[in-house]
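Below is one structure; the comments refer to it alone.
What follows is part of the complex, with its chains left where they were.
Order of writing sets the chain letters: A and B. Residues in each chain are counted from 1.
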C-alpha cells in the first residue's frame, strides 16, 4: 500500500495528499484585531501563554490558495485550489513569540487533510474575497491606494466572519508579515472504549515554512466582525478594535515541522 | 481545552465531532459485485488476506445518512445529514471473514472526521441516490417489487460510480446484510522531516456496531460501473459481474473499536 495520507492504495495516487513537499501560492486579505485577553487565553493549549506584549492581539486572514506538490498539481485546479479563513492569536512558547491558530476553515478535502497533519484544526467552510484584475474598470478594485476589498466566511450556511479593507500604502517590510511562527496542536483521537480522553496524537508543534515570499503587499484601514453561529466559538473572541488591513500575495513550501511537546 | 476531534476549544462545541456515542440512521442502496481477485488483494493492508471462499467479491454501497450524538444533533440537519459511497471487499483476518474498505466518499466534514477516527479513509465526494416517497405517483419508485432506484458518486467533478437496482422480493434475513465486520486502517501521518514514512498512527482495527437494526430490506437485480478518474483508483477494481441489488434502512451506534494490530 502506497501513499502518505488516507486512502493508502496500490498505486499511491488516490491519497488526499502525497508526501511533502507541499508548495503554496496565494493571495491574502488580513485584518489585525484586538480581543479580550482572557477570551484569547481560553483558547490556548497547554504549553502556550498569552503574549503580555500584545495581549489579545490577533490576525484574521482570508487566502485564495493554490497548492502543488512534485506532480504539477496546479494543473488539476479542481483539486489544488481552495479558499481559507483562519484566525491566529499572539502567544508565547517559553520566550518565543508565536501565533496560535484556534479556528480555520477551508473548502477542499486535500487542504483539510494536509491541515490536520500540520496541526491546523480545519473544518469545511465557504470563503470568498474580492479580487483585483489587471483589465481594470468598475468590476474590480485597484490593487493600490484606495482599492477596497472584502472577505466573508461561512460554516454550514451560517456567516461567521466579515472583513473589509481599504488600501492606503505599500508595505515597506513585507517579510515582517510572517514573522511569528504558527504553533499548532496535532491531535488525533482514540476510539477504543475507555480511551476517548487519551488521544493517539496530541503534540504541540511549530510550523516550518521554507522559501517564504511576499509580493505586492499593501496596507490600509480595516473593518472586521465575528458573528455567532451554532457549533462555532469564533464569536467568543469579541473584536474590540481593529488595526491594519493588509493585501498581499504569498508563497512557501512545507516539508517539516518542529515538535515542541507531546 | 475541550472537545474530542479538532478544533479543541474553550466550550467544546466547535469540534467536528463530539466524544461518542455516534448514532446513525440511513437508507442504503447496495450492489454486490465481483472483481479480479488480484486487484482486490492489491488493496489489502498487512494483516488481511483475500477470502478464498469469495475471492474478489465486494459490495458497493450508497447511504443517505443522518447522524446524532447525545445532543439531538439531528435537529441541525445542515451538519448532521450526509451522503456516503463506499466499497468493501471480502477478506480474512486470520480465520475471521471481514469486509475491508479501501475507498469511501462523503459530502460532510463531520462525517469525514469521524470516519478518519474509525479508520475509514474518507474523501469528499458528491453522492446521490433515488428515494421512495409515501405519496406515490410518477415522481417516485415504489419501495417494493418493480421499484427502480439508481445512485451515483463523483469526486472533484468526475463521476466515479453508477449503480441501479430493480427490487424483486423482500429480504428474508436482513441481519445477514451486516454479517461481516468492517476492518479499517487507522492512519495518521508524521510530518517532521525524516519521519514521513513513519506514520504517527497506523493500526488495523475492527469496527464495532452497537444496536444494529435493518428495516424494509428488499433485494433484486442490479447494474454497477466504476469509472476511471484522475487521482482515483476505484476503477482499478474492474466490475466483472454483479450479484444482488439491495435497498434497506439501517441504524447503529458507534462507541468503540477493536484494535487488531498496530
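A few remarks follow.
Everything that follows uses one rule, which is that a residue touches a chain if its C-beta (ideal position, glycine included) is under 8 Å from a C-beta of that chain, and two chains touch if they have at least 3 such contacts.
This is a predicted model, so every value here is computed, not measured.
The complex is built from one repeated protein sequence; 2 chains are visible, and the structure file as a whole lists 4 copies.
Rule of thumb we're sticking to: only the chains that are shown with their structure count from here on.
Overlaying chain A onto chain B using CA atoms gives a rotation of 180 degrees, to the nearest 5. Interface of chain B with chain A (complex): residues 1, 4-11, 13-14, 16, 19-20, 42-43, 45-46, 76, 78-79, 102-104, 108-109, 112, 116-118, 121-124, 156-157, 185-189, 191-193, 196-197, 200-201, 205, 230-234, 236, 254-259.
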